[in-house]
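Mind looking over this structure? Questions follow.
The complex is shown incomplete by one protein chain, all other protein chains being positioned as in the whole.
For clarity, chains are labelled A, B and C in written order, and residue numbers in each chain start from 1.
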Amino acid sequence: MASTIRVRAVSSGDITEVQALIQHPMDSGYVKDAKGQLIPPHFIDQLVFEHGGKNVLVANWGPAVAKDPYIKFSFKGAKKGDDLKISWVDNKGATDSTIAKIQ
Amino acid sequence: MTADNGFRATRRLVLQGAGLVALAGLGNVALDVAPAQAAAADKYPGKAFTLKGDTDAIQALYGKTTEASDKIALDVPEIAENGAVVPISATTTLANVTSIAFLVSENPNALAAYYQIPESTLPNVSNRVKMAKTTKVTAIVESGGKLYSATKEVKVTVGGCGG
Amino acid sequence: MSENRTRMMRSLLLISGLLLAASAPAFAASEADFKSAYAAAAAAEKEADAIRDQWTTAEAALKAARKAADAGNFDQAIAAAKQAEALAKAAIFQAASEKDRWKDAEVR
Partner (left out) sequence: MRAGPPIRLGTAVLSLAALALAVFALNARAAPASETPDPVADAKAFRDYFVKKFPTVKPDDFVNGPYSMNQDMRKQWEDMEQFPPYEFALEAGKEMFSKPFKNGKTYADCFSNGGIGIRQNYPYFDEKEGKVITLELALNRCREVNGEAPLSYMKDDMAALTAYMAYTSRGKLMDIKIPNDPRALAAYENGKRYFYTRRGQLNFSCASCHVQNPGERIRAEILAPALGILNAMPIYRSEWGGMGTISRRFVSCNSQVRAVALEPQSEEYRDLEYYLSYVSNGLPISGPGSRP
């Protein structure tokens, strides 16, 4: 199944700007479906970005993060061609991860 | 209400354990103590995400109070295009930032996101969050162990002709 | 041009007056009264459907009438049926009055 993570990591000088878009419903547990039943909470609670074996960002998310979440941040100490590992886990234990090349 | 934290904590440890083992496998990586220590700091603050108001969430997350600072640029729209997808970003000139958090006061649970920022990462993050209704939005920056915050209001209404 | 605008406004005021009057009465009603009110409403809605200018609120009112009647609450059922009929009639009036009026709004 195609990965649920789309990443764009672009390095200029010592700073690498990372953008990621993740396909996930991010149900908050407060929304009712068409038949009036509450849709159970189903959201990514932790998203980790790793480079060179070290975490460059750990995002702890609650149910308020938007559907198909997007995130952008920058970090230092990486160069073109390095690997950036992205992995997420959600409150139902589902996970996905991918490795992206830094452009 | 959410999956019980016990289960998630054990899964977290299993994952990190696996992560460490994988790292050990990479011959060229100088495996020093830091990743283990950094991994411990990653513990998911589940409780803070279930609390209602800002103050309780901040207390549960940091155990300290925050003070306003003009060194944090919180960028949120004045009127949200749509409460379901509100772009939010925070950047700061404060020194050695270790974490950034976003709080949406009027949401059922105020804490929306909590970012742990290692020192090699720049202290600015952009995200898209849901807002239940017109609300105050706060970005909290932990710098040098002290908490600073910036707050703005975002107007959110039902779109279109409504009902 | 503004002359027929006011004429249309006056007729619409009449229609909404009718709507308010229709939903006001609350007298002990029997199933027979409900049946006739419901039939009238259904006929009006069928006509509105035929000219493809039905209002969602008209359909909702008719459903509410049926539900109230099934629950044996005929006062409410008749009120809802009358409202449905009035709304459907307003939709028919709207379509008729718009038949040529739309040209006035056209950008030229």
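Rule of thumb we're sticking to: contacts are C-beta pairs under 8 Å (C-beta built on N, C-alpha and C of every residue); 3 or more make two chains touch, one makes a residue touch a chain.
The model shown is predicted, which means the values in this text are computed figures rather than measured ones.
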item: Chains in view touching the one left out; value: A, B, C
item: Residues belonging to chain B that touch the chain removed from view; value: 77-82, 84-85, 87, 126, 128, 155-163
item: Residues of chain A (touch criterion as defined above) contacting the omitted chain; value: 2, 6, 8, 19-21, 23, 67-68, 70, 72
item: Residues from chain C at the interface with the omitted partner, ascending; value: 1-2, 5, 8-9, 12-13, 15-16, 19-20, 49, 52-57, 59, 87, 90-91, 94-95, 98, 100-108
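Operating definition for what follows: only the chains that are shown with their structure count from here on.
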item: Contact graph of the chains (line, ring, star, complete, other); value: other
item: Centre-to-centre distance between chain C and chain B (centres being mean Cα positions), rounded to whole Å; value: 53
item: Between chain A and chain B, centroid-to-centroid distance (C-alpha), Å; value: 13
item: Residue ranges of chain B touching chain A (in the complex, touch as defined); value: 1-3, 8, 11-12, 15, 23, 26, 29, 31, 34-35, 38-39, 41-42, 44-46, 49, 84-86, 89, 104, 107-109, 111-118, 120-122, 124-132
item: Chain B partner contacts - residues on chain A that touch it in the complex; value: 15, 26, 28-30, 41, 45-46, 48, 52-67, 69-77, 89, 91-93, 95
